[in-house]
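Every protein chain but one is kept in place in this view of the complex.
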Amino acid sequence: MPNKNISDAILSGDTADIYFSRTQTILGKEGLDPIVVMEIFPGRDGILCGINEVIDLLRQAAPAAQVDALDEGAAMSAKEVVLRLRARYSAFGLYETALLGMLAHTSGWATAARAIVDAAAPIPVTSFGARHVHPAVAARLEYAAVVGGCVTGATPAGARLAGKPPSGTIPHAMVLIFGDTVKATEAFDQWMPREIDRIALVDTFHDEAEEAVRVAQAMGDRLWGIRLDTPSERGRVTPDLVKEVRARLDQAGFPKVKIIVSGGVDLERVQLFRAVGAPVDAYGVGSAISAAPPIDFTGDLKEIDGKPIAKRGRIPGVTNNPRLKRIALK
Amino acid sequence: MPNKNISDAILSGDTADIYFSRTQTILGKEGLDPIVVMEIFPGRDGILCGINEVIDLLRQAAPAAQVDALDEGAAMSAKEVVLRLRARYSAFGLYETALLGMLAHTSGWATAARAIVDAAAPIPVTSFGARHVHPAVAARLEYAAVVGGCVTGATPAGARLAGKPPSGTIPHAMVLIFGDTVKATEAFDQWMPREIDRIALVDTFHDEAEEAVRVAQAMGDRLWGIRLDTPSERGRVTPDLVKEVRARLDQAGFPKVKIIVSGGVDLERVQLFRAVGAPVDAYGVGSAISAAPPIDFTGDLKEIDGKPIAKRGRIPGVTNNPRLKRIALK
Amino acid sequence: MPNKNISDAILSGDTADIYFSRTQTILGKEGLDPIVVMEIFPGRDGILCGINEVIDLLRQAAPAAQVDALDEGAAMSAKEVVLRLRARYSAFGLYETALLGMLAHTSGWATAARAIVDAAAPIPVTSFGARHVHPAVAARLEYAAVVGGCVTGATPAGARLAGKPPSGTIPHAMVLIFGDTVKATEAFDQWMPREIDRIALVDTFHDEAEEAVRVAQAMGDRLWGIRLDTPSERGRVTPDLVKEVRARLDQAGFPKVKIIVSGGVDLERVQLFRAVGAPVDAYGVGSAISAAPPIDFTGDLKEIDGKPIAKRGRIPGVTNNPRLKRIALK
Amino acid sequence: MPNKNISDAILSGDTADIYFSRTQTILGKEGLDPIVVMEIFPGRDGILCGINEVIDLLRQAAPAAQVDALDEGAAMSAKEVVLRLRARYSAFGLYETALLGMLAHTSGWATAARAIVDAAAPIPVTSFGARHVHPAVAARLEYAAVVGGCVTGATPAGARLAGKPPSGTIPHAMVLIFGDTVKATEAFDQWMPREIDRIALVDTFHDEAEEAVRVAQAMGDRLWGIRLDTPSERGRVTPDLVKEVRARLDQAGFPKVKIIVSGGVDLERVQLFRAVGAPVDAYGVGSAISAAPPIDFTGDLKEIDGKPIAKRGRIPGVTNNPRLKRIALK
Amino acid sequence: MPNKNISDAILSGDTADIYFSRTQTILGKEGLDPIVVMEIFPGRDGILCGINEVIDLLRQAAPAAQVDALDEGAAMSAKEVVLRLRARYSAFGLYETALLGMLAHTSGWATAARAIVDAAAPIPVTSFGARHVHPAVAARLEYAAVVGGCVTGATPAGARLAGKPPSGTIPHAMVLIFGDTVKATEAFDQWMPREIDRIALVDTFHDEAEEAVRVAQAMGDRLWGIRLDTPSERGRVTPDLVKEVRARLDQAGFPKVKIIVSGGVDLERVQLFRAVGAPVDAYGVGSAISAAPPIDFTGDLKEIDGKPIAKRGRIPGVTNNPRLKRIALK
Partner (left out) sequence: MPNKNISDAILSGDTADIYFSRTQTILGKEGLDPIVVMEIFPGRDGILCGINEVIDLLRQAAPAAQVDALDEGAAMSAKEVVLRLRARYSAFGLYETALLGMLAHTSGWATAARAIVDAAAPIPVTSFGARHVHPAVAARLEYAAVVGGCVTGATPAGARLAGKPPSGTIPHAMVLIFGDTVKATEAFDQWMPREIDRIALVDTFHDEAEEAVRVAQAMGDRLWGIRLDTPSERGRVTPDLVKEVRARLDQAGFPKVKIIVSGGVDLERVQLFRAVGAPVDAYGVGSAISAAPPIDFTGDLKEIDGKPIAKRGRIPGVTNNPRLKRIALK
């Protein structure tokens, strides 16, 4: 059954490089429609993402194709074939741009997420980067972050795509409108369902350590954690701030209140926090994942009507890769 | 009239950070709905893009808001306010993620495009990067590249969004299927409308200089140009290759045939070609634009019910920026 | 009249390299006591300091010597002769270690101070570094800092030596004992003489911006300024913090309250604050001056009983330096 | 019994930051004198020095205080508590500047000395740096160098403080006055007590290797060693020079004459000499120790009248450090 | 029997530094002709070359000398004595320039060759650098390259000196004159003796991979290998090009045809080819060997008429080196 995520614009070739639709026209006029093998490979090492969406597209658009692929989330090497298609060229030629784009964009995100998740482990990482990408791909970003190892994302659409509950605390805007961190947190507590963790954002009005203790005293056992999001104008969240807040919460009798760190968290920062033993309980990561560059994927014709072929610079014929698995499209 | 580009997922908040919809719920329960001023600013210098789409969203979702903004394509400085919204918070709070994402993603692309376009000028640059981004934003990428100065993009959807005709030559796949560069080019010439430039891709089977002359001799005056796309396995397109192909075409009597360069073209490469005087007639640029990182935008509440306010680290109250223009939403 | 600053330990040679006193003994036994010329020069460019103390020492210990010297505070070049002594060797040979040490240590401090003072100008700089040096030279450090351009130091002894009133605000310890920044500042205001500026330290308990406004509201016109001394654990004093505190003070009606910045202020930091236009009114500088390395000075015999001489590596005879002035010792 | 090294200027607070004496005044007026705990810690790793002098000061000025401290010469880590004071604040508040300065200045020297001593071991290192510091702290420098591992210093006062005999050879000035290295060395030999080693300085007039042999031939068994101090104008003392002088002395029948190297010896230089096997018997080190930057120490109030407290950025309450030992002041 | 390679210009001293012949004149006039020991050592580590030619020179010019030397091709350390001469000074003084020059120039080449040969092993390396040196030393260069481990050189004279058959393929000029790679290769095959390997140069007119297959198909089993020499204008020979040509030859049925790589091959390039597993069968190396800097050799008199001596900076007397072997000159 075709996946609803594949839009008409993709299926119609409206988002394809136009030379592919022109090629389809010309080949049709010339009566050329060979059975070809296309192999797709990445330009650098990474985590494969988007392959499931690609298969959904092929199910819908080229159900007769023979498809071999690596698994979603698999580690892949530079130039390793991750997808092999065997079909009449007319069945999928128009979708090369879309196939590559799905893989490129989301594998870039998944790969960046994996690096940070590995550095932070076993401390969980949540994707907070929806605000850095166009809303048309925000859910895809969060899905890719989860493929890369994040525990979830922050949008309903993204979390749903990844099969996780979305994660959310309290934005600065809400604290500002309530005019007080404790009041905002108490209102959150009053109106939100029980199953949502109460996480207070503590850097809006006053000193973070001071607010953390204040909100803990007001909320008691209902407080799950506090979030530190100190802006760069105030020196960002430092490892020492985390240590101090932890110590002050402990001294005030709140050893169970967790500390979530967000705001400019990247790989280097996570490594620093780990190196100095900052007692972080969870990370929220934004642009270190969402601004990761796509991984360039290339699709090469390697066989035409059974004959090995390749453009200059590439080796003709099917490339051996025992890791590939046959995918049933129908 | 609302723009059809704003999808239901955006309008429903499905792609918004969930804490914004929770905030709307809580504020509604508490009966809080102040008139607020939100200011949005970028984290680094760049070219503003996406503001028109943001305005479309506001027209549809928050028509009563007072909006001041910079123009699409304007140069902007780090921390300069590019958009100021004055409205009841309930009117737009849910769209903060979408507003920021539209600006962040497309301004990143437009900014990268501008740098390359400036370096190449007056040689025209076309965006060839649709294959590196998810097809759901491929058109937005090409639109942003044109905002940044590219002459057009390669997909129908992107070019239409930018108000340009799409650009396309011949893909390697078509040459491989025809089995010969000249045959493929002649077929293109036979079946394509007259107004489309005939541009032969000459690195598929044989030496580029050899093929360039062969195809020129076969096509005569009908050939507009040739495209060099030598892969890195063969040393990429070098400035000397361009000079040699130019010389061999000239010696063979084809001084009017243009040379288009693609394949790994980035800012540094364009500067090199310029420095050594390589006779390039047009560039096709992919990941140097499409893989540009988003520009982080931030939205700050600066006034609530007429009272200046700000979170720690920011200066309370409306920021003066005489470059902003009032936008009529209705 | 001998200066009381020259201690018996110096005059007795107790702090001199012992080979100089042994040399005196041996030359005495041998009946050798030529009239010699010694020239003293620095190993690198800098600001000369300590020459007045050296002259005091010579006045007391070798009043018959002929002395030519540069002025206290003069800029000097590497290897430039800053002091020339002509006397019987027995008159001053024992003091070579002391002469060099006075110049080396204090010229090092004065030179570092000058660099920061020049970078900060016209914003005044005060030396806060007494705590990094042994108390036996704390006053000399502050004197040297003033020679280098600082407006004053923080200790009575140092300021007196430099002919300035000492500068002091409120230490963290006092705020902690009072338990509140406002109370501590009000107590300071109540008990200190009118001529001492009221400067509140605002980073002890709460957010700096918040405390700055609180103390301004409590003190009114009596508050001269506030001091920001945010520790590195909290991201140090950033330029944006200064801008924000300035803005919040202005918005609260206190545009006359000055902002003093201390805590890790060094040359690079001052240059950064200047570059981004942070509205600092005064700097307190510690280890960037107090930890400056001494400037190595060397004393060479260049003439013995009228005959030019020098050790290998140096040029025999008196070096011409028209900048030197004859000093009257008696 | 109070140590005579603590001067009146320190005891009177004349060299203290003036805000401490003002604080004493204000607290006295307000009748505030809590029992407090102050903890002192360094800003970087190093060798602790000056703690004995600090204890002397406390014995004299605050005999009722409870003191826990690391040992003189102990290795210490950044931020490790090296001294904990519990007393009424009035008992020691005035001495914070002095305490910190004693530790900072001398620990800086001891730490630099340790690095060089470790690199040179088992070759002994003597401190020759008195000439780079003010004579008021020359003895403290040499004491610190010995705490750091040097065998002794060069001044009577410094060596006495360190409980070692001072080390001295022959200065260039004496050789120049005698006009001949051999004559100067013979005079030294004639007039100096037997227990002082005869060490000839051999770079004043002639080639070092030539002079070394000449002086050895003149002095015979009475010569303990020669010192190489070649100035930078002549290429400094190179490892090859040491090897050559050793070989020429050996060939001339003086294998027991030792070679002392001075002049610009620093850590990098000692490592070079070691790496190439230069036969050095002793090093004299000047500015590599004497110009070492102080180590910044900080004193934090951590408890007031039994209640844990700390300024922002620090963790309230007493810090656990089992390495601290209780010191009896009376 | 004297070696004919020692030219009259060398024997006459015409190519010697003139101060040596003047010295001979003066010593003769003065009647001075001591028996001296000269030791020769290199300035850096390397492979000794030229020692056999030096011995030939000494056999002819100074047959009475006592000679100890390392072997041709031996690894030598910086400053290690590689040659010791004991003779009347008049017997060899005039030849110091020649001795040093023979060693310096050829040891430089042999040392560079060894580094590349070691990196390439077991893939053979041939010296192709005769064109970078004056023809008067072209044979010496190739001899040195073979001493360094190359399998042979490209000139008859050089290969003869090294005792190897010269290696040669086909120059671009010949392919250009024939106008076709296949024709040129076939002509080579027709006219050259059977024992010469048939190696086609395949980058002159067409794509390398295309030409490689064409020439293999034309020549069949008679083709020993093909040579890739792609110029920098076309991106040099890349590892991927080698892989592709190998694959295309294999697919076309020519797995035995070898691939020779030349053109800018240096140590870094060989390491790259090895790291990525490029299937190279032989390297031709030019300027990476031929442009290697000479190794500076120095000759020191260390003994005169039985007495150890040396100039300043060197250690008098014969240096122990058990690796030296006595050479019989007669």
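Chains here go by letter, A, B, C, D and E, matching the order in which they are written, and residues are numbered from 1 within each.
Everything below uses one rule, namely that a contact is a pair of C-beta atoms (placed from the backbone, for glycine too) under 8 Å apart; a residue touches a chain by one contact, two chains touch by 3 or more.
In this text, all values refer to a predicted model and were calculated from it rather than measured experimentally.
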For the chain not shown, touching visible partners are B, C, D, E
Touching the hidden chain, out of E:48, E:62, E:82 or E:102, is E:102
Checked against the full complex, the residue among E:64, E:121 or E:192 that touches the missing chain is E:192
Note that chain C touches the chain not displayed via residues 308, 312-317
In the full complex, chain E touches the hidden chain through residues 7, 9-10, 13-23, 25-27, 29-30, 32, 34, 36, 38, 50, 89, 93, 96-98, 100-102, 104-106, 108, 128, 130-140, 154-159, 166-179, 187-188, 190-192, 196, 203-206, 230-234, 286-287, 290-294, 296-297, 299-301, 304, 309-314
Residues on chain B facing the left-out chain by the touch rule are 207, 209, 240-241, 243-244, 247-248, 251
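Following the convention adopted for this analysis, only the chains that are shown with their structure count from here on.
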Going from chain B to chain E via touching chains takes a minimum number of steps equal to 1
Rounded to a multiple of 5 degrees, the Cα superposition angle from chain C to chain E is 180
Taking shared numbers over all numbers used, above half giving same and below half different, the chain A and chain D interface sides are different
Shared-interface residues of chain A (touching two or more other chains) are 205-207, 230, 232-234, 240-241, 244, 312-314
Among line, ring, star, complete and other, the chain touch graph is other
Checked against the stated definition, the touching pairs are A-B, A-C, A-D, A-E, B-C, B-E, C-D, D-E
